[in-house]
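The complex appears here without one of its protein chains, the remainder shown in place.
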């Protein structure tokens, strides 16, 4: 091997091509002034396939083998093999954005399905074909709010429970539009609506809430939050995910103007935070939506066909006046998510969602029985996860559990957070036993 | 889940179908006398996908994690990912035998490629589309010999070095045709040609030899073996594999009438002996060949097209007069083998083969330096593997090495066999060190 | 305009030089395709696109049980721990042995058998194994005159072929009304009978209702009754071969237990036997030992029928499939397999001479050519049934939809049958037109065999 294994040229072909082009050596084709040519050596050795497999396997095996009871915005649901297998087909995996719809009907239809599923789950009639993740979708929602809000305004109200990381992304997106973030206190792990009412005013651009929240709590009165937003001519932006949406109050029913969140809780394994940003909104804001949209149309033969549409919103046409700078997105993850939803079907999805409620409550109850533990901290219904109080310092609990093979979150001096889904359900007994040991 | 997850019927559809058929319950469709109906319960619980994954992972993890220096007919060569990925496409994986060639051109062409590669490697003009494995291909070769040999005869001469397992299969295949196996002594790990000459006579149906042999030796005088066979009007059946064939003497050049062996050394990982039986022979015996054959033809539009051919040899048409009972074969493995050969190309394949010679000789030399070890035992050239003498009992060596994480063969009281390919090459230093420790 | 590069068009000859071996042990050169990985990928992806699989549409080949092959079984069969060498010690492969043992138990339970060997690599290999076991049994009884294997005329071709490979004369008995003619059977069996081979339901999909009488006749003649498992899908959880009086049977895991057919293979053909025959099973067999599993050689083993342990990776998939279904899934499988065949037949405009049938039926194309009709069905986007066999039906269309087709698909399939059956002969004869290749000339392929690219002129 003296070149790239992915370059097909034989020596004879290269010679013939050079001749056709009229140069003796390929370096002649580089119209680069000498001073900026790189004459050094790159310190990168080529390795064979099996060498790299061995290397990466060995590298990644340095990750401790912990059973994770982790959530807080990144969740693990079992992905059926059929999703892995079919999404890995090279036509899906290696195709590009569907600029030539006539040879991309398959992928377009899958994205159309994804949009449609989000429309059903959110109750909002417009969903885009993907953003990067929940945090960037929230950032886009803030910019979107500043475009669609009738009067100017610059503050996004964000509950205390929202992850700092998510807020940081929001702040980065908002910075250019002079949007600032103001945190609103929580009560029992959900939005303190009276505090929210006090914080909201004419400068409020948008009110953000999550359901379930980062703490796993279920918001008891989303209507009230929506009302505060709307009373101040602000958008109500709701964060959620497709599993929760199949069971919890429908966003359109509680006045949500935008739904964001991470849809890859279906379709992807835990992948160090790699996500799929949902973005759904109302019809009247359609022309301000960021990201790709797939629409139905007809072809010359009169058959239904799909195509990217309303592309004049996008950067490759509108440039600095685009509704977003997004180009490469998470289309393939959206395909996987659509497949996963279809594989579960409405019953399977709802069953999973209901289980997330009972698992969280069961595990909280069992932890609560341990001396030195109080769970859940928040007197609310929970979904997948909950915060527990520990008499021992949370940091010590987390470290001791890690030594026993389990990972959980420390979220306060004496607060830990525990997330349960069907993928770690089988380890609950061992987990409780370990927790009992370390909590006292 | 109250049925099979792979049954698509909704309750409504089932009802409509029952009505169309005119019964109330599906059991009415079973025209089975009561006494033979099974009224018991099958003791088999249904499990979910993730449960079974966990179960099988846990089960298989009971296999010790040993680095294998094992060969003797089943070899490990690195299979490029591209082979795994593309052969897993469901069109290939889930299709059937190509009885409707118009919708099976892809698979037929792949099998045609496989046949063509074997033709090149063996020098024999006819290769079938697969047998089960090397042993059953040898069994078929014996039956084939009894069909094509001009005079009757019933003995197959098999060198001492051939695995007993392979001989047992041969005996099972031969039993019905009253074929018996006679073992011929080896000299220096290869056929003792003078002993062979003494054993061969007019009752000799076929003479079998291997190159490389089960002991890893390379036969020094295949011509002489072929001559013995032909002088007695017997067939010369040669066992080999595609890696060896790319380098060693071409079977057609040494008078081989049939080539058998395991072609899955390319295309498959070690899979507990799952194989791909090669079968190649001379043109004049074509109509007696067992197994499937893919041929080129033309379609109605005049384009080249492929089809199964000479099917009148086969069981589904000729029944008890067929050339073999084989139906389901190893077609998908043949596809993988063809892809692997194409991925290596002639240079890559030859490079691999040459390496098998030098690796075996290097490792033998290094073992030979260890006090209490003599390697190789056979004063021959070797391919992939060799037999070593150990002063310690072979059994003890094998067990002690297993405790250190290595697997090798015990082949005699004081003889072990060691196989090296590119897949365990990286562990040679550790292996030698461990061997040094246990050998003294 | 664009076509991927064909391997045969890109061959290179490489001389064997600088080998560590002396010249007299090596060949001179080797000529093989030389493609880059991108070219290789496109070539084989294209070939896959020119291949119809179960995920392409319905595939109702009779007796082939082309059902859905769950991808999750592929995944569980690809874990690293599965890739072990067959010469590893039993102690170091307890995982493999445990899985094999569990599968043996599952299959024994499903078949009503006392023990099962997993060694045979395919259905026909299972038949051969079973007949070798019968031979060993007679041999052990000093019963040397049994030189014949009896099969009905509806038997799969492998039955007589396997018996013949095992050295037996094959006696074929005619059917009566699509079932074994008891008188003919009685007349055919006797002191020279080594076994009677039967599939039930048979290839017409018809259940051999007289199975108890058949078993009695065969057993009275001193011969074991062999069950060809090709049609077991029809009976899963409802009727067990062992309970019907069968002594030896094979299972086609690639038919009944959802492992993919792989374009012709690999499959696996485990063989089950009743207790009297356990001692004859192939070598080695897996059994429980103290706290684990071990391999042993059955006392009067017939020896080996595969060089190693059979098609291990296929067996893992079969285990996963059975575990996924469980009892209720197996029952649902046979129910829907039979319902689907009956429903499909009810929607056809063609005659189905033999009934009641179970998981498959044989329709007659009547005055049309069954092959032509099949070719036309290709144009309609479905795979046609098995054609022109069994001979007992004129212009036979042997059809097995399997349980994994929906009513909607069956309606489409029926539509394809009926549409094709309604076409002008001219159209049928010129079909197919919408496939990768048009009608392929089989005669010239056989008359002038070109079996490798070396044999091609172009």
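Per-chain numbering from 1; labels A, B and C assigned in written order.
To be clear about the criterion, contacts are C-beta pairs under 8 Å (C-beta built on N, C-alpha and C of every residue); 3 or more make two chains touch, one makes a residue touch a chain.
Model, not experiment: these values are computed from the prediction.
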Requested in this report: Quick one: say which of A:56, A:396 or A:433 touches the chain that got left out.
Outcome: A:56
**Report entry** Of A:232, A:246, A:337 or A:390, the residue in touch with the unshown chain
**Finding:** A:246
**Report entry** chain C residues that touch the omitted chain in the full complex
**Finding:** 1-5, 36-39, 41-42, 45, 49, 55-58, 68, 70-71, 380-382, 404-406, 408-409, 412-413, 415-416, 419
**Report entry** Interface with the unshown chain - residue positions in chain B
**Finding:** 5-10, 80-82, 84-86, 90
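Quick note on the criterion: only the chains that are shown with their structure count from here on.
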Query - Interchain centroid distance [CA atoms averaged], chain A/chain B, Å - result: 48
**Report entry** Per-residue overlap in chain C, given as positions that touch at least 2 other chains
**Finding:** 34-35, 37, 41, 45, 70-72, 74-75
**Report entry** Touching two or more other chains - residue numbers and ranges from chain B
**Finding:** 49, 80, 88-90
